[in-house]
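Here the complex is missing a single protein chain, while all its other protein chains stay put.
The chains carry the letters A and B, assigned in the order they are written, with residues numbered from 1 in each.
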Amino acid sequence: MTSVSVKDLSLNFGAVTVLDKLNLDIDHGEFLVLLGSSGCGKSTLLNCIAGLLDVSDGQIFIHDRNVTWEEPKDRGIGMVFQSYALYPQMTVEKNLSFGLQVARVPQAEIDKRVKRAAEILQIQPLLRRKPSELSGGQRQRVAIGRALVRDVDVFLFDEPLSNLDAKLRSELRVEIKRLHQSLKNTMIYVTHDQIEALTLADRIAVMKSGVIQQLADPMTIYNAPENLFVAGFIGSPSMNFFRGEVDARDGRSFVRADGVAFDVSAYPARTKLQPGRKVVLGVRPEHVKVDEAREGETVHQAVVDIEEPMGADNLLWLKLAGQSMSVRIAGQRRYPPGSTVRLSFDTAVASIFDAASENRL
Amino acid sequence: MTAQTRGSARPNQWLRNLNAKIASIPMILTAVVIFVGGTAWTVLYSFTNSKLLPRLSFVGFDQYERLWEAPRWIVSIQNLAVFGFFSLIFSLVIGFVLAALMDQKIRFENTFRTIMLYPFALSFIVTGLVWQWLLNPQYGIQSIMRSLGWEGFSFDPLYNSDIVIYGILIAALWQGTGLVMCLMLAGLRGIDEDIWKAARVDGISMWKTYVLIIIPMMRGVFITTLVIIASGIVKVYDLVVAQTSGGPGIASEVPAKYVYDYMFLAQNLGQGFAASTMMLVTVAIIIVPWAYLEFGGGRKRG
Partner (left out) sequence: MDNIATKDTAAAYGVAPGRLKSGPRGAKPRRRLSRRNIIVYGTLIVVSLYYLLPLYVMIVTSLKGMPEIRVGNIFAPPLEITFEPWVKAWAEACTGLNCDGLSRGFWNSVRITVPSVVISIAVASINGYALANWRFKGADLFFTILIIGAFIPYQVMIYPIVIVLREMGVYGTLTGLVIVHTIFGMPILTLLFRNYFAGLPEELFKAARVDGAGFWTIYFKIMLPMSLPIFVVAMILQVTGIWNDFLFGVVFTRPEYYPMTVQLNNIVNSVQGVKEYNVNMAATILTGLVPLTVYFVSGRLFVRGIAAGAVKG
């Protein structure tokens, strides 16, 4: 059963098209993350769903009800903002109850809901305080509480953790996940942070220029990106790309790039890789082995350029096939700059894209 | 999908956001009826021979020809030109120098600013009357100087047709330079401290830093200030009324006073309209290039 459904949604600001005939179905109880860099239209889409922006064309359904032209308050949504957007002159308690008072909910019911939300988020001791007396993390908790008291099935999050420092961000991330597990309601979550997306989402919609590039579960997004953009956007450091040509010899397939031939026989191609086709081979840094080649594997020699030890991992930057690439190895294995290494590629988990269409092959 | 039809239709565009439109009615009326309508009306009637009451009997450019033949109008325009030129120069220079002095990390900055700005809180009437008294040749500055032994000292602008406009200029500068200083100071404060540090490391002297680096960076502030002063100059009226009533004779007449006198005292509306249209043209000459520079590039404010 779909909870939120977006049909052929378009939005123009004057001559600028921000969203163009966008379709998206979100299941009941699903945690969907809209992921993209700034200006990709993800927040715009969220604001359209919330009713804070008038759409130019298309329709929005929430619980099978057409809400395209409903007021935000009538859509059955709660929303959490990046800047928390707490009313500065009101106490936490007033902040939580403001919407209910506007809707003329009986006072007893308001008290009950506020109490419940405060319990869930553990903000009971803060109820009498003003937002200015709270820390960033506490503020965001209150902001979530404001969505909670509305007793709605759809939560919209607009980059809720972006204003917090790294430590708090990871703490609240876990809390949001726990909240979703206990409430089991639909959550639509906008972020530009891929870690948040990968850890929280049931499904991720990667967006670029107002178009959803790929909609899939996090593992699929990470391991089998649908196109070159998604492949490059997800993962840090980003996937290594080699532009080249398909070649076949002795029943094996190769991608030949600047004099280096990568054996891609193990790659589960959707269609047969035609020799001569221009392609881009993508290999994640952790899918390259250093000095661990098995018998019969193709081995490439390279010289370490820079070493970036990061504790758990160690990142090597080297040059291969005329371009810079990165390799992730275990933290205790050290290779000072200048050392020569033997690389072998796990092409079964690599990605190959058509050079022209940039789509996965 | 069991979509209901309710709410699917786009609601009436006129009724959407109705409260905001109601709240904007005063603005819309003011903009359309008063600013556009009123201006158009005045321009239109400046081509008639309206006397006591506005009448739509067109006489072409007669009123304008009469206007430019009237000695009083010519004097008004000359006065405006002299007054405008000097008050622009002096307020910008004095305002900037004072602001630069105030920006030297001085003590008592608030006190100095309070002193320099308080005349701006006073009305032109008060300003004009004070300076009328100070420039009184019998008791004022001139008599003081003479009593100090400088017998030949002569400074009686308010009674001397040749220099009366400078008497008004002194009063206007007293009233307005504080404002210019504040605007300039705000501009100076808006400049990155690192610019000063960089100039200092490079060994550029202070006044060179001001002339070569700071002033060019404050271009926007200068232009805005210029526009504010200039549009104020064109409107100057109260000050003259209070300080000299246009005298001696017609020596300190200004266009705004010409308009008022012809509209409400001489009951020659057509002349008044023609003169006010000329004022409009003057302002347009100042504003249009500025507006073009400032907003012409299609830059929009969110």
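Criterion: a residue touches a chain if its C-beta (ideal position, glycine included) is under 8 Å from a C-beta of that chain, and two chains touch if they have at least 3 such contacts.
Treat the numbers as computed from the prediction; the structure is a model and nothing was measured.
Trainee: Missing chain touches which shown chains?
Mentor: Over the full assembly, the chain not pictured touches A, B.
Trainee: For the chain not shown, which residue from B:Phe58, B:Phe85 or B:Trp133 touches it across the whole complex?
Mentor: B:Trp133
Trainee: Please identify which residue in A:Gly99, A:Gly136 or A:Gly232 touches the non-displayed chain.
Mentor: Of these options, the touching residue for the absent chain is A:Gly99.
Trainee: Kindly note down the residues of chain B that lie in touch with the hidden chain.
Mentor: Residues in contact with the chain left out: 13, 16-17, 19-21, 23-24, 26-28, 30-39, 41-43, 45, 54, 98, 101-102, 104-106, 110, 112-126, 129-134, 136, 139-140, 143-144, 147, 174, 178-179, 182-183, 186, 193, 196-197, 200, 203-207, 209, 221, 224-225, 227-228, 231, 234-235, 237-238, 241-242, 245, 255-256, 259-260, 263-264, 269, 272-273, 275-277, 279-280, 283, 287, 291, 302.
Trainee: Can you name the residues of chain A that touch the chain not displayed here?
Mentor: 47, 50-52, 71-73, 77-79, 81-89, 98-99, 102-103, 143, 146, 150, 158
In this text, only the chains that are shown with their structure count from here on.
Trainee: Round to the nearest whole Å and give the separation of the Cα centres of chain A and chain B.
Mentor: 56
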